[in-house]
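Quick notes on the structure that follows.
Every protein chain of the complex appears in place save one, which is left out.
Letters A, B, C, D, E, F and G mark the chains as written, and numbering starts fresh at 1 in each.
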Amino acid sequence: MKRLKFYGLGGQGVVTAGKVLSGAVSIHENKYAITVPAYGHERRGAPVFTDIIVDEKPILVNCFVYEPDVIVVMDDTIIEKGVDISKGKHEDSVLVLNTCSQGTATEYKNTYDFKTVYHVNATQVAMDHIGRGIPNSSILGALSKTGVVSIESVENALIEFFGKKAGEKNAQSARDSYEQTKAI
Amino acid sequence: MKRLKFYGLGGQGVVTAGKVLSGAVSIHENKYAITVPAYGHERRGAPVFTDIIVDEKPILVNCFVYEPDVIVVMDDTIIEKGVDISKGKHEDSVLVLNTCSQGTATEYKNTYDFKTVYHVNATQVAMDHIGRGIPNSSILGALSKTGVVSIESVENALIEFFGKKAGEKNAQSARDSYEQTKAI
Amino acid sequence: MIDIKKESRGYIAHGVSACAGCGMELILRTVLNALGQDTTLVIPPGCSALFCGFGKETGLKVSTFQGNLENSAAYAAGIRAGYEVQGNNHSTVVAFAGDGGTLDIGLQSLSGMMERGDDVLYICYDNEAYMNTGIQGSSATPLGAWTTTTPTGKPVYKKDLLGIAMAHGIPYCASASVANIKDMTKKVEKAKSIQGPKLLHIHCPCPTGWGSAPSKSIEVSKKAVQTGAWVLYECEDGNIKLNNPPKELKAVQEYTKLQKRFSGINEEQLVALQMGITKNFERLMRMQAE
Amino acid sequence: MIDIKKESRGYIAHGVSACAGCGMELILRTVLNALGQDTTLVIPPGCSALFCGFGKETGLKVSTFQGNLENSAAYAAGIRAGYEVQGNNHSTVVAFAGDGGTLDIGLQSLSGMMERGDDVLYICYDNEAYMNTGIQGSSATPLGAWTTTTPTGKPVYKKDLLGIAMAHGIPYCASASVANIKDMTKKVEKAKSIQGPKLLHIHCPCPTGWGSAPSKSIEVSKKAVQTGAWVLYECEDGNIKLNNPPKELKAVQEYTKLQKRFSGINEEQLVALQMGITKNFERLMRMQAE
Amino acid sequence: MLNQQETVMNKQKRFKIQGPCAYEFDSGNTGSWRIERPQVDFETCVKCGTCATYCPANVITIEKDKEICVDIMWDYCKGCGICANECPKQCITMVEERCGK
Amino acid sequence: MLNQQETVMNKQKRFKIQGPCAYEFDSGNTGSWRIERPQVDFETCVKCGTCATYCPANVITIEKDKEICVDIMWDYCKGCGICANECPKQCITMVEERCGK
Amino acid sequence: MAHYKMLDGNCAAVEAIKMAKVKVVSAYPITPQSTIAEKLSEICENGELEAKYIRVESEHSAMSCAIGAQLTGVRTATATASVGLALMHEVVNVASGCRVPIVMPVVNRSLASPWSLWCDHQDSMAERDSGWLQLYCENVQDVYDTMIMAYRIAEDPRVLTPAMVCLDGFFLSHSMQKVMLPEQKEVDDFIGTYKVKNLHLDPSDPIVIDNLTGSNECTEMKYQQAIGFKNAEDVMEEVFNEFSQKFGRTKAMIEGYNLEEAEALIVCIGSMAGTAKYVSDILRDQGKKVGVLKIVSFRPFPYKKLREIIGNTKKLAVIDRTTGFGGQGAPLWLEVKSALKSDVLVKNYIAGLAGRDVNIETIKNVYTDILEGNDSDDPIWIDCGENVMNIREVLLND
Partner (left out) sequence: MAHYKMLDGNCAAVEAIKMAKVKVVSAYPITPQSTIAEKLSEICENGELEAKYIRVESEHSAMSCAIGAQLTGVRTATATASVGLALMHEVVNVASGCRVPIVMPVVNRSLASPWSLWCDHQDSMAERDSGWLQLYCENVQDVYDTMIMAYRIAEDPRVLTPAMVCLDGFFLSHSMQKVMLPEQKEVDDFIGTYKVKNLHLDPSDPIVIDNLTGSNECTEMKYQQAIGFKNAEDVMEEVFNEFSQKFGRTKAMIEGYNLEEAEALIVCIGSMAGTAKYVSDILRDQGKKVGVLKIVSFRPFPYKKLREIIGNTKKLAVIDRTTGFGGQGAPLWLEVKSALKSDVLVKNYIAGLAGRDVNIETIKNVYTDILEGNDSDDPIWIDCGENVMNIREVLLND
């Protein structure tokens, strides 16, 4: 069982990323996944997070993730908004980070003591492929690097989710991001 | 404990008669009484009945009267409306009947096998004293003959209930009726 | 299927326990005569529910649902929808509710029905108080009238149901009265023929609640029309037409003096009542002129 | 007593989580500025409840009760009565509710309040849908507008709140808009000064629900006024006055084209929308003339 | 549509119903409420039908050809007196229902 | 009436309250939402106050005497752009909040 | 001086409201509550009660007005029954959650459907988790007394919980009985003037009431309510004691009758308790050791007191005047059964629905059945007709 936590800002498609991921593993990999949505009260602007649990066998547990194996951060400024992305992190937790700077990635790695940080400029990749800086699809490409899901499944799930036309662009965005992702 | 059942028609003041009686014994005789109201659904016209229980000590029971000791019939045509006034009557039950005819009284006595029937033309008495044929006060005068309540208490209760002016007329009506009542 | 134990003319039993002289009884008979058998009634609690009967006995021959006090319009909308999806567009679905069930507790569901455009005929018989529970004041009680909850006369004016209906822009609404049975019948028939939400607001004399003589129910209604306390008019597609309006309004006392509920009215209230009536009549005449 | 953690100008915190460009935020600020501290607010669920805050934190400095969606007017009437019996006639009791909380589920309690004549100021900010639950259609949604529950455009016209209010004969009601802040302020002040039930119906641009650019919230409201999609007027003691009405109405497209909710509108709907707007404007002009 | 009813009737069956409903069309004996009853002066009557129109209980039949041209169902007439009040010829009088009372 | 508040203040006391209520007046950091920020050309500005009037967040102060005549509270400005859209002189431009992004 | 007066249950409730000097009244008529609404409007208008009467357009608004008004710091009154209470349901929970200690007479009447005008406890039992105290009355004196005590209990700072005072429709609401009324001053002394330092509205002292509350605090606030209920038990004890000292009538959360060496007890609520007592007297005379437990406070439910009071009795017949559809038993039975060890036979009887009379025969039958002692899983529906599935046979299109 893998437990993931996605952090981001409203409008970045955090919840969508979670949904697509669960589709990718559930439908395209014959595994199981559930999303555990945290729904806030604010109309706009609050940091958003979503939890996903992935497993080979049907998932029984239905509660929030407290000790994530994978932490996905879709906006590297989120820590300035009072969000502690390291909450519940354990020895083997890895980080997937959307950032334009390797420096930031290293900083995260050191500050929070991650074994591995996967990073990519997902916003830029998204901009390149879909013309809008919404990094939900591209960050999933980066996530594939962790082995939680295959990039092919992500591509398929994106096409399914967004429909053929938009889906393919998003799939390309994910693939591109997957290829650009670096692990440190 | 005495159990009474009043039968009459809408507009005859059946419920009022019950209330006044319970006031008479409760307030003016230091006894206890409760009315058990039967509330129908019809807007108008249905036969009306009300149950009263009278006792020397506080009354515990709160349910309808099934075996009345005293049956008060405020309209002698009520039996034509499908009402069985003899329901639950026992050996010692007495009848108080508003009728203009001794014959009817006798008929009731024989048909239902009452030990005693107290009868009076209560409607006429009411008409004489209050100008309207509403026999509620006058029938209470007749009822006094049975010993359930004293005529003085009835008079006092009527004055209390209707206020001094109207009350006194009603009291006179009760007294007059009391005096005219015959037992057969 | 209704099992006829005692036959009647029309769709209602002759012997129902509405009070002697009840205007509502006459209204419902008139309405059903105009609508015919292919009708479904929704009747909320209130005096009209007397017709639904008690136990397995009923006083109605048409298919009927006795709903709650506040949702006649919603039940009717649901029934209409149910018929529609089964291809039944011919049956008339009618809510027949009192003023309390319409202007007070049921106003919201009525408003929703009117806004959505549901094909329902809503009829409010207005006896101007909660009669079935014992003559408590409603928003339809006229200024100055006694009820058990307006013991010194109602301090505010009657709510204007047709004004509210017209603000909803429904295709047809009208007032009617037992004072004019032909007019009422015509309006019911017209309403039946129109698609969409329709509202009839029918003045309903209630001897018990108004303290009028049972024999005077029609007379008092006529006086209401002659004094302008009740204005007969209709509004079709936004166009207002008064039906045979009095040339000149009689003084409101002609109307009030027939009813005990106005016996305690004071001078000030009477003046206000008269003023409200006159203003309303003039307003409607003006709106008609447009 | 409010414990100020971060001070603000006026009675509302600067940083509240209403969307960027939200018209409702501007409305509530304007309203409270005009009313001042001696105010009690009733706020139902809906976007305006954001100001009530979360947990022990609030964005409001005035005494406030967050009620239910459907009974703001009744809560306000109760509060008014409570103040009155304690001799407080000075505080303004205000219900501040959305269109859903006013024209749909809350209409009945509002109607009751208006009929009884309770001394309450009722303000409806009208963003023309249920925004807080995710843009579902309300009775205030205009014809042709997309919402999640009117996916092909709403098939019927918007409910006429002021029409309904005027039918209740309340002493003062008016429409307002963020397009004209001065006018809004004046109306709030006037409403405050009048005894009895008052209603303000304020057009409220909602970039999130309307699919308009946040920066265009004022522009779109101005277009609403210029096209007659929103008419600024007031009704005092039954007399209607349009406030600075446009000499000539612009075509409704000027208004609709700024908003994605109208992007799917078809020709027929557009014609109907335009017709409704023109008719309404003319009707009001006529009523003013009287 | 409703004319289909006749044919449909044939296919009707008794069902045991659960829940509240009524289907026996019956009539109360509201005639017993009467304190006064309308007495028509058939001579004066012009058979205009006004009384029938306004009778809330719908118990008046105008029989133009019969001597008793205004026929009242005594089982149901509540004795409200509306017919008497509205008759343009004032040919209806309300008389005490029961003599001697 | 409200002026009494000051005096009343003295008699205030902390109460333990049961049930839901809020009394800490606080402000969210809505400035962080901005993607673009309004940049005022102080030269062109005529200090008319239109921007301040329409700002939903009420974060604009017109300081007639200062060089920075249009003062914006950056902690709260949401970057909606209404001020820019409404400025009659069009002297407000929305510029990207974070460079390089 | 205290004096007797003939009152029905509704008038007794009004008398108590009047003597509690409520300041705002909002009520909507419904059978059999209507005379409460009428009487209250009358005394507001004639000055007997210095209060404002709000003629609301529904029960939902009646409760809303009462909450709004009481939040400004005054005592308020409303009253309802049946579907009226049901229509309030949503806001009934607001009153309790906001700790607004309204005292409300509920004139018990069956809920639709089927439509009925008559008494059972379905209406108030459906509110049993709504965070209100629930006190049930046996007779008219009880209605008055319970109302008066309810103000003290509900408003106590340790409790701050609204209270329903439930009286059986018609059997109490319309039954005339003589009632001992105290002097106004005695009542004033007993319940005091209303002044609660909890949530309230005051423009010169603003707070924001009932805003959105997070998962991190809601449990706590609800727990506070639970504490309110716990405290209510102690407060009731105090108030009952003081009441009996001052007014001479004994009260208890649970009242026993003929308990001595009882072999079987009927556990019941409301007006039927009187009849049960009466029958138990008769049976005692016949040598049968039977008695009655009357539950006065259903919320909080005095389960510890119940355990004590039953002593060694091993047979309890619990009569519910409501159905409890789909549960193992009806509400009262569930509470009683779950409070006791399984060596006590606790049998459930459903009786008195929609006004069906719970008469001497009914009670006797229950005693006979419980004394026989055979267990049964499902509740026993007393007086339920034969042929129950065939009461409606309709000719319909096939």
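Just so it is clear, a contact is a pair of C-beta atoms (placed from the backbone, for glycine too) under 8 Å apart; a residue touches a chain by one contact, two chains touch by 3 or more.
No experiment lies behind these values; they were computed from the predicted model shown.
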Shown chains that the omitted chain touches within the full complex: A, C, D, E, F, G
Selected residue (touches chain absent from view) among D:D3, D:E189, D:E268 or D:E282: D:D3
Residue among G:C98, G:I319 or G:L345 that touches the chain left out of view: G:C98
Residues in chain D touching the chain absent from view: 1, 3, 45, 49, 56, 66, 68-70, 104-105, 107, 130, 133-134, 136-137, 139, 148-152
Contacts of chain E with the absent chain, listed as residue ranges: 1-2, 4-5, 8, 12, 15, 17-23
Those residues of chain C which, in the complete complex, touch the missing chain: 1-2, 37-40, 42, 49, 52-55, 58, 60-68, 70-71, 73-86, 91, 108-109, 111-112, 115-116, 118
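Heads up, the rule we're going with is that only the chains that are shown with their structure count from here on.
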Contact-graph separation of chain B and chain D, given in steps at minimum: 2
Among all chain pairs, the one with the most C-beta contacts: D-G
Most remote chain, CA-based centroid, reference being chain D: B
Whole-Å separation of chain centres (CA-atom averages), chain D against chain G: 42
Whole-Å separation of chain centres (CA-atom averages), chain E against chain G: 47
Whole-Å separation of chain centres (CA-atom averages), chain F against chain G: 53
Overlap residues in chain F, where contacts from two or more other chains coincide: 1-2, 12, 21-23, 28-30, 33, 78
Where chain D touches two or more other chains at once, by residue number: 1-2, 17-18, 20, 22, 37-38, 52-55, 58, 60-61, 91, 108, 111-112, 115-116
Chain pairs that touch, as defined at the top of this document: A-D, A-F, B-C, B-E, B-G, C-D, C-E, C-G, D-F, D-G, E-G, F-G
